[in-house]
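What follows is a set of notes on a single structure, which appears directly below.
In this view, the complex is presented without one of its protein chains, the others remaining in place.
The block that comes next holds chain A.
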Amino acid sequence: MYIKELQVDGYAALRELKVELEAPITVIYGPNEAGKSTLLRFVRSMLYGFPTRKDLVERGEPVFGGRHGGRLLLAEKSGREWLLERYAERGNELTLRDESGLERRFAQAEWERMLLGGISERLFRQLFSVSLNELHELRSLQGEEIGNYLYHAGLAGGSALTAARRRIGTDMDKLYRPKGTTQEMNRLLAEIKAMETAIRQSRDGVQHYRETEEQLSAIESGLSLLEASLPESRLQVAKLQGAYELREWWLRREALLLEDEELRSRLSDPGTPLLSEERARLWPELKRQRLETAARLQEARIAATDIRSQRERIRWDDSLAEAAPEWERLDGMREAIVAKQEERSELEAERRTLDETVQSVLSRLSPEWGETELLSFGGLSAEREQVRRLQHAWEEEDRATSALHDELQRLTRQEEVLHAELRLASDSAKRTGEFADSVGKELQFGHFAPRSKSALLQAWHQIEDARREYERARAGLKSENRVDSHPSRAANSRSNAFSGSSRRTGRTKLTLGALALLFGLIGLTIPFLFAENGSVSTPTYLLSALLLLLAAGAAIFAARRSSGSASDSSDAGRSGNGAAEEAIAIVKLRRKLVNDRLRQLLQHPETAAALLIPERSGADFREGQPSSEDEDAVWQQLRELVHEQLERLEVSDRDSSKREQLQERMQELRTERELVERDALDRRNRRDELSERWQRWLGDRKLPLHLLPDSLPELLGMAEQGQTMLRQRLRIVERTQALNKTIHEFESAVRALMAGVDGVAGTRSITEAAHGLHSVQAVQWLYRESQKQVSLKVEAERIDRLLDDAIYAEKQAEGACEQVEASFFALLEETKATTEAELEHTIRIDERCRELRKEAREIQLRLESGRDAEAQARLQELLRAHDDASLSALLDERKRNLAEGEDRRSELLDLRGRLAQELALQRRDSEREDSRQRVLELQSKLEQLAGRYAVLSIADRLIVRTKAIFEEEKQPEVLLRASRYFSQMTNRAYVRIVAPGDTKALLAETEDRKLLDSSFLSRGTQEQLYLSMRFALCDAASPEHPLPLLLDDLFVHFDERRLSRTLPVLEELSRTRQIILFTCHRHVAELIGTGLPEARRVTLEG
C-alpha cells in the first residue's frame, strides 16, 4: 500500500496542507516545528482513527481551524487507488472511495483486516511508524504480539493466536489455579477435602454399632445375673434388720422374766397365785376410807362441842324483849310529840299578840266600845250598804246643785252677748238704707222702678233684649260695609243674609256662596260660645234662634231687593229702597218695645229713653253712626247703674234677716233661765233631809256624832278587822287545848311502860337513866335496848338448830367408821396375812409381777408376729448367738452388699437404656448419613471440571507446541534478514543477530564470531541493530499488504559512513514498500537525495 497524497484539512497545527508522495522514498525535510512529527501522527490517525480526548497530542485537534481530519490517497500494489477520508466529527468512521468514485464505509476492524493486513495499531506504531523513542524500546520487540510476528509469520493475524491463548488461559484460570481458592476446582477440592476429613474423623459407624451391641449384651447378661441374686440378699437383710431391731426387746424380755422369778422367790409361799387385780386395788382404797372416816368423826365432834359452848354464852332480858312492839310504837310517835310541844308554845305567843291588837282596835273605834259591842256590830255588810246608799244620795244632791248653779251663770253670759249683737245689727241696717238712697240720687236716669233685686234684674234683661232687637233692625237697614261696634253681631247678620242670597239665587258666584255658608255657621256657633262663656239661660237660646231667623229673613229680603244681581251685595243693599222702608218700620217697632221696657225699669224712663233711643228718621237710620256711639255709652252707664243697684239691694236684705234671728234667740234664753232657777230650789230641800237621816243612824250605833259619812268605810274596816282577830284568837285557843291533850296521853303511856321496865335487873341502869331523862329521850333509849334483846334471842334460837345438826353428823361418822373397819378385816382374812404390813408386801409383789409378765407377753408377741415357728426359732438362735455389735456389723455388711447390688442394677439399667437409645440413634443416623454420596457428587463435579480443564489445557499445549515448532523453523528467516541488514549497515562489522530461544536478549555476532549483548553496543550500533530487526519484522508482518514505513529522524546517531551504508538497505526495502523519512537535518536529507536517486524531497516550511 502506498500513500500517494496527504490532504490535511485540519490537524493540530496543520491546516489545508497537501503533500504529494509520488516516489517510493520520500524525504520530508523541515526545520523544527515545521510539522513533521505532526504529519506522522496525522498518517497514523488517518489509518487507525483519532484517539479519544484522553490523548490530546495524538488526537491533534486543529489549532488553526479547519475540519478535523483529512484524506489520504492510497494506492495498492496492483495500482488501484483509494481515497481514504476520515474526520473526527464523524466519530472515526472512515470512508473509502475507489477510482470510479464508489463510496464504501468500513468499520475500523474490517478496514485493518482488509487493507492493513491485520496489523494492529500497536504493531504499526512499533514497526511501521518509528521514532527514536520507539526504536529503543527493546521490550517492545519482545512483546507477545511482536513475538508472534517474529516467529509465526506463517499464521496470519498473530493476534488470533494470542487471543486464543488468552481465552484458554482465562477459562483455565476460572477452573483452577495452583494456589487459588475461589476457582471452581479449587473450591471443590477444598470441599471434598473437608468432607473427607470429617468422614475420616467420624467414627466407624458399623464398628461403633457392633461395639455398642456387644456392650449391650454384656450388660444384659450382667443384669440378669444380678437380678437373680438380689431377692435372696434382700431377704437376708430384712431378717437381720428384724433381729437387730428386736434385739432390745428380746433383752428386755429376758430381764423381765428374771426379775419376776426373783420376786416370786421372795414370797413365803412362792406358789400362791397372784391376788386378783381388783382385790389388790381395793386395799389402798380401804386404807384411804378408813383414814377419811376417822377424820370426819373427829371433826363432827369438835363442831358439836363448839356450838354448845357458843349457846351457853348467850343471855337476854325477856320482859324488855316482849315490850318491844309497844316501845316501837312509842318511838314512832316520839317525833310527832316533840313537834306538837313546839307548836303549843308558838300558839301561846300568837294568842297574846292578838289580844293586844284587839284592844287597840277597840280604843280606836270608840271609847265606849268593848268587845261585846264590837261583836254585836253585826250585819256589817247590811250596815255598810245602808251607809253607802246614804252617802250616794248625798253626793248626788251636791253634784246636781253645783250643775244648776253653773247653768244659771252660762245663761246670764249668753244674754249679755245677745244684747251686744242686737245693738250692732240695728246700726248696720241704718247705714244700708242711707246708701241706697244716695245711689238713686247720683244716677242720671233717676231711681229704678223695681225695688227688689229680682224685679230689677228681670227688667234689665228685658230692656237689653229689646235694645238688641232694635239694634239688629237698624243694622239690617244700614250698609253692610260698615263696621259695627259689635262685630260679632254684624258678622252674624251679614253672613245670614249672604247665605240666604246665595241659596236663593244659586247662580251667584261660588265664592260668595261659600262665604255666606261660613258666616251662617259662625252665626250658629255664637250662641254656643255664649252658652259657654256665661250663665245664659234658655231665653238666650231662644233669642239667638230668633235672631237667626230674623237674619235669614232679612237676608232673603235683601236678596230679593237686589233685583237679581247678586254679584255685589253692597250694591244690592244700596239700590233696594223699598226694602229699606220696610226695615225702618221694623226698627220703629223695636224702638217702641225698648221704650216699654225702659219704663218698667226706671221711675223716670223719659230721660233714659231720650238718651238711649233718640227719635230718628230714615236717613238717621242710615247715617246714625255718631249717635249710635253715644247710645252705647249711655247703655254702658245704665248697665253699671243697674248692677250697683242690684248689689245694694242684696246687702239690705241680708241685714234685716240677721236682726230677726238675734231677737228670736234672746227670747229663748229668758225662758231657759226661769226653768233652771226652779230646779235649784228643789235640790236644797232634799239635802237637808239626808243630813237628818245620818245623825239618826250614828246615834243608833253609839258612834260619835261628828263623824261624816265619808269616814264610815274606815270605821267599818276597823270593825271588821277587830271581829276577824277575835275569831282567830278563838281558834288558837281551841288548837292549844287539843295539843295539850295528845301530849298528855303520850306521857302517861310512857310512864306506864317505864313502870313495867323497872322490874328487869339487866336494864336497870338504863331505866334509871331514862327516868332522869325527858320522856321522849327515854322512849328512844329504851326502844333501842328492847331491840337488842330481841336480836339476842333470835341468835340463840339459830344456834340451837345448828347444834342439832352437829349431833346428827357425829352419829353418821361413827357409822361409816365402823363399816370401813369391817371391810378391812374381811380383806385381811382373805389374804391370809397376819399383819397389815405383810398384806401390803404381798400386794406390792403381786402388782410388780403382773406388770412384768404383761410386758414380757407384749414383747413376746412382738417377737412372734409375722414369723412362723421356724423363723422364730432362727430368730431366737440369732439373738442368742450374736451380741449387739456383731449383729449390727453383720447387718451393715449385708445392707452394703444389697445397696451395692441395687446400685449396680440401676446403673446397668440406665446403661442399657442409654445403649439402646444409642443404637436407635445410630440406626436413625445411618438412614440420614449421606456424606459419602455428597463427596462422590463433588468428586464427579470435579472430574467433569477436570475434564474440561484437560481439554483447555491440551488445546493450550498444542498451541504452545506448534508455536515452538514455528519458532524453530521461522526464526532464522527474520533473523537472517535482520542480520543481513545489520551487516550491511555496519559494513560487516557485525555479521549476525542471534536471538536465543531461552532468553529475551538479542546478541550481535561480530565478524570474528564473538557474541555481544545488544545492550553493550554503542548507541548508534544499537540503533542500527534495532532498525535492522524492525526492517526484517516489517517484511514478516505484512507480506501481503506491505505497509508504508515512516521513520522519524532515526539516523541522527548514524555516522556518515554508516548512513551511506544504510541507504542501500532503504533502497532494497523501498522495492517492496513505500518509505517516508522525516528529518530536520539537512545533511541527512541531502545525503539521501544524492545517495538515492529515486528519492524525492519534500520540504516543509517552518
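Methods note: a residue touches a chain if its C-beta (ideal position, glycine included) is under 8 Å from a C-beta of that chain, and two chains touch if they have at least 3 such contacts; residues count from 1.
Quick note on the criterion: contacts and distances are computed from a predicted model.
Q: Look at the options "Hydrogenase-4 membrane subunit HyfE", "ABC transporter domain-containing protein", "DNA repair exonuclease" or "Pyruvate dehydrogenase E1 component subunit alpha" and return the one that UniProt uses as the protein name of the missing chain.
A: Matching "Hydrogenase-4 membrane subunit HyfE", "ABC transporter domain-containing protein", "DNA repair exonuclease" or "Pyruvate dehydrogenase E1 component subunit alpha" to the record, the invisible chain is "DNA repair exonuclease".
Q: Touching the left-out chain: which of A:957, A:988, A:1010 or A:1081?
A: The single option touching the absent chain is A:957.
Q: Touching the absent chain in the whole complex: find that residue among A:98, A:204, A:664 or A:836.
A: Considering the complete complex, A:204 is the one touching the chain left out.
Q: Out of A:708, A:916, A:965 or A:1052, point to the residue that touches the absent chain in the complete complex.
A: Missing-chain contact among the listed residues: A:965.
Q: Quick one: which of A:430, A:451, A:932 or A:1057 touches the chain that's been left out?
A: Per the contact definition at the top, the residue touching the missing chain is A:932.
Q: In the complete complex, the non-displayed chain touches which residues of chain A?
A: Residues 113, 152, 154-157, 159-161, 163-164, 167-168, 171, 174, 176-178, 185, 189, 192, 204-210, 213, 922-923, 925-927, 929-930, 932-944, 946-959, 961-963, 965-966 of chain A touch the chain that is not shown.
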